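Attaching a single structure in structure tokens format; questions to follow.
Not every chain of the complex is shown here; the ones you see sit where they belong.
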């Protein structure tokens, strides 16, 4: 990966830690797991999206396997979630906010890396979204749930907006720290508005009844 | 991918569209999903098998990420299924027929691409089958179902026949449009006979009771 501005790198590291924490917490709530299971699911949540992206663009071994601090942050998030799972329930709102930070930064950096590897516009946007939501999707599959991103809450759409803005900015040659922050902020705002108003994307016409 | 005869390319494109449509319809029937979920599952069904094949043979980024029309056809199939899900139920038979076309063409072209990339006989046959059934398998995992291909209906076996014929024809140097069409037709006929007579592959000796 090319050198990143320190602010983006910091946000990316925060996102990795929070995804590890949040993924492990979701696992603890959903099903009975031992420490290996909880920490594994936290790490899969934090690192899974980037690993899928890197495999698809041919950047193997994946970056997170080569940069130990990503690895360590994901592991640390999972261990903290395991140890403090009962206390962390009280911190739901801060965790949701930091999770939205991770979603935003992962979408921007995933799309940017795909463009750097020569992917076209559509695929680069798709890879940005995959980077942002892939880890959580793997976790949901592992615990036997239909992935949240397919089912409810405005989660993939803000990532799609951020990835599109990123690819557009790179296409017209204005990508840099400012553009990245604008793209990430757009994702963050849409996500938080969605959380606040409990919004969802449209369902198929004639769905049997209103959502739960 | 090397240049394909126009007829095979046309069938491949039809297969991609129908897999997108059919995958999204299956998703709509099976579980409650929003538009993002339905279209995502349609695209995974249409493109998933080819992506797995390309990752396994080292042809990354996968072809479908570089050829925008595959992408567009899969997306279009998913969107149409989302919009017209209630009306499309009446078209079950045409969709089953087109799905068998997709299965046949994907098995032939998947096996052919694996041979082109230097894979041996067994792996090339396997990759043909993976190309044909991989997308539907990912979709079934995502919606929490045991993959159809593992469970019922003569689905993997016709793909295995088509892939084997393809690899054999390439091995003895008679592969071309005619051989590809023979291989695909064999798959198509077996599949449609299976659908018509509701046939299944044998179950383990002493299964508890007859199938549902």
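As written, the chains take the letters A and B, and residue 1 is the first residue of each chain.
Simple rule for what comes next: a contact is a pair of C-beta atoms (placed from the backbone, for glycine too) under 8 Å apart; a residue touches a chain by one contact, two chains touch by 3 or more.
Because the structure is predicted, anything quoted here is derived from the model rather than measured.
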>> Copy number of the whole complex, given 2 identical chains are placed, is what?
In response: 3
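Just so we're on the same page, only the chains that are shown with their structure count from here on.
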>> Can you report the angle of the rotation that maps chain A onto chain B, using C-alpha atoms only, to the nearest 5 degrees?
In response: 120
> At what distance in angstrom does the C-alpha mean of chain B lie from that of chain A?
Replying inline: 30
> Of all residues in chain B, which touch chain A in the complex?
Replying inline: 28, 31-38, 40-41, 51, 55, 58, 60-62, 65-66, 68, 71, 82-83, 85-86, 141-144
> Which of the residues in chain A come into contact with chain B in the complex?
Replying inline: 55-58, 117-120, 122-123, 126, 137, 141, 144-147, 149-152, 156-157, 200-208, 211
